[in-house]
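Dumping the structure here so I can ask a few things about it.
Every protein chain of the complex appears in place save one, which is left out.
Chain naming follows the written order as A, B and C, and within any one chain the residues start at number 1.
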Amino acid sequence: MDTIRVTVWGEYRHEKKNPVVANIYPHGMHATIADALRRENGITAATATLDEPEHGLSDAVLANTDVLTWWGHIAHDEVRDEIVHKVQKRVLDGMGLVVLHSGHFSKIFKTLMGTTCDLKWREADERERLWVVEPGHPIAAGLGECIELPQEEMYGERFDIPQPETLVFLSWFQGGEVFRSGCCYTRGKGRIFYFRPGHETYPTYHHPDIQRVIANAVRWAAQPATPPVQFGWTKPREESLPYTVPEWLKAK
Amino acid sequence: MDTIRVTVWGEYRHEKKNPVVANIYPHGMHATIADALRRENGITAATATLDEPEHGLSDAVLANTDVLTWWGHIAHDEVRDEIVHKVQKRVLDGMGLVVLHSGHFSKIFKTLMGTTCDLKWREADERERLWVVEPGHPIAAGLGECIELPQEEMYGERFDIPQPETLVFLSWFQGGEVFRSGCCYTRGKGRIFYFRPGHETYPTYHHPDIQRVIANAVRWAAQPATPPVQFGWTKPREESLPYTVPEWLKAK
Amino acid sequence: MDTIRVTVWGEYRHEKKNPVVANIYPHGMHATIADALRRENGITAATATLDEPEHGLSDAVLANTDVLTWWGHIAHDEVRDEIVHKVQKRVLDGMGLVVLHSGHFSKIFKTLMGTTCDLKWREADERERLWVVEPGHPIAAGLGECIELPQEEMYGERFDIPQPETLVFLSWFQGGEVFRSGCCYTRGKGRIFYFRPGHETYPTYHHPDIQRVIANAVRWAAQPATPPVQFGWTKPREESLPYTVPEWLKAK
Partner (left out) sequence: MDTIRVTVWGEYRHEKKNPVVANIYPHGMHATIADALRRENGITAATATLDEPEHGLSDAVLANTDVLTWWGHIAHDEVRDEIVHKVQKRVLDGMGLVVLHSGHFSKIFKTLMGTTCDLKWREADERERLWVVEPGHPIAAGLGECIELPQEEMYGERFDIPQPETLVFLSWFQGGEVFRSGCCYTRGKGRIFYFRPGHETYPTYHHPDIQRVIANAVRWAAQPATPPVQFGWTKPREESLPYTVPEWLKAK
């Protein structure tokens, strides 16, 4: 792919209500994430937010998005089901999806996983350390053996997800918990990456390693468009077969 | 577990409309499947069908079901969403689920997989041969190296499912296609097995090897009840941590 | 299976040299592990140690072992290659294998994994907490949400193993590291479980939860004997094929 077209989706509510968050992310977390992506070669980034028409995810936007990143928290329920279904369809058709932090409870992630995606949590200004468990994986490229975050919200196991196809990061928390923090999936032709860090009251998305992981994940999840997969009734490949076309199909 | 309590769910429509099907399964496919399970040690089997109240799946029935088997085809849309959600919840809580043949398009399977579960198909009286690819797996216990079915409907790849955690069977079809025919998943605490064969116009569920696989799958999917997993806010395990209980939680 | 026959293999060197270890395990770690298994219904346990003839693993012993557990540390190199090959062959043929703690560097584990199985480590009397990440898995049956060990050796990621088929436990360490502590594999027809805890200077194998996990792992890994898999030259299943028997095969 010559250029990867990313749409950075943000709920964009905390930033407008909570001065602590607004101070860290004056233009929204999505703006910080998009700006970081724009500094990468071969990536363009647009943004979309909940309160825009169609949540900023019109058919045209989705059709021209190679990878969508998703951050939501307090307004998951306000995301309209028909938009969720369109996003799911695009993922199954090959669009990448990078789900961030509290996006674990988004409709789109739960729909694609089939589970509750529930977990333990605690806000206590804890240190988080994300260990790289697959150092050869492209999403870990350019990192050291771990990422240190001085303060983050804690997420703890059991995390109710299907077991990841590849587990890239594991988090250690000061308060005694662990978490599968970087999880790869394929659904349909689309690649999905869940990445844990990013509570709104910490400057996590300004951290260069976190920006590195998101950019790496975008590159990993981006795929060139491919022809639609053929499903449904099909003639036999082997000609000798004495098959019969079903009656109802003949009538069509 | 002393006894595994199975509920065999059948759509039970083809059998009432199509004399070919009625001739093979006079009391319904579900009755044939349940009868075979009842011949197993340590398994009890009840049945439930679409046209019963709550599709035969009341809260009490679900609460007393260790493993649910599911066959549906022409009336997937008639299965009510609230029943589907209850079944999903029970699976995530540990109930086993064995999805048979055209059940690939059932609401419950699609909900748990997160994908379209679409595939290629053809009705042409073809020979199917299911090869055992994991001979050490308990679902393959007691089988030879393959199962031969003289006539079946063809299902062909691409089968749009998440990649199985374990692939037990692969099908060969006379007309030239292949299919991942025996697929294991875990969702929440529940185990799910998809098993391909079983088109209504063939006596597939009378075949001893097919009955063996379904009984094996029931044993594999059955699990003793375990305490609910704890999710949500949690105190730190390590006592030295300077955490603060969130304001809104204090108020509760 | 009516009865699962376990052979508990112990290197049995630390116990004879180090009074700290001898005090905790006067008859060897293998004796403590075997005693705990003998208290389980349907399990019998024998022991075998490095300094016995054939390391206690004669053909007869291996043929009558359903599950082998393995603890070694300072004398991995003294395990003879021909015994390793016999154990590998038995695992591929269906014998279960439970590899404990420093057994990660045993010849048999490295041979079956194909990787270095290297890791980080530290002896610092640290607290370890093993979190259950798959609460529905039979190896986690009967446990709470985590196992607390007041003092253990630390093992940290990167752990150089093939990614587990199922990851059951994740360890948190006081000093800041995490580790994939309970890892399931299938190799051939055999099931393998790697379980991290058990440094010789701590009473870990006296801990009831650790004993529970080992017993659960033994039940999970045990499988009834099955006929050998057929490999090599094979006639076509489909009779119409104009195949030719290879010349060299005709001559046999």
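By our rule, a residue touches a chain if its C-beta (ideal position, glycine included) is under 8 Å from a C-beta of that chain, and two chains touch if they have at least 3 such contacts.
In this text, all values refer to a predicted model and were calculated from it rather than measured experimentally.
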Among C:8, C:21, C:57 or C:112, which one is in touch with the chain left out?
C:112
Touch list for subunit A against the chain that is not drawn
94, 129, 134-138, 141, 145-146, 165-166, 174, 186, 188-191, 223-224, 226, 229-230, 237-238
Absent chain, residues of subunit B that touch it:
129, 131-135, 145, 156-159, 163, 166-167, 170-173, 176-178, 180, 240
Note that subunit C touches the absent chain at residues 88, 92, 111-116, 118-126, 154, 156, 158, 160, 162-163, 165, 174-177, 185-188, 229-238, 241-244, 246
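The rule is short, and it goes like this: only the chains that are shown with their structure count from here on.
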What chain sits nearest the middle when you go by CA atom centres?
B
Between subunit A and subunit C, what's the gap in Å when you average each chain's C-alpha atoms?
36
Taking each chain's centre as its mean C-alpha position, how far apart are subunit B and subunit C in Å?
31
Counting only residues that touch at least two other chains, what does the list for subunit B look like?
165, 174, 186, 188, 229-230, 237-238
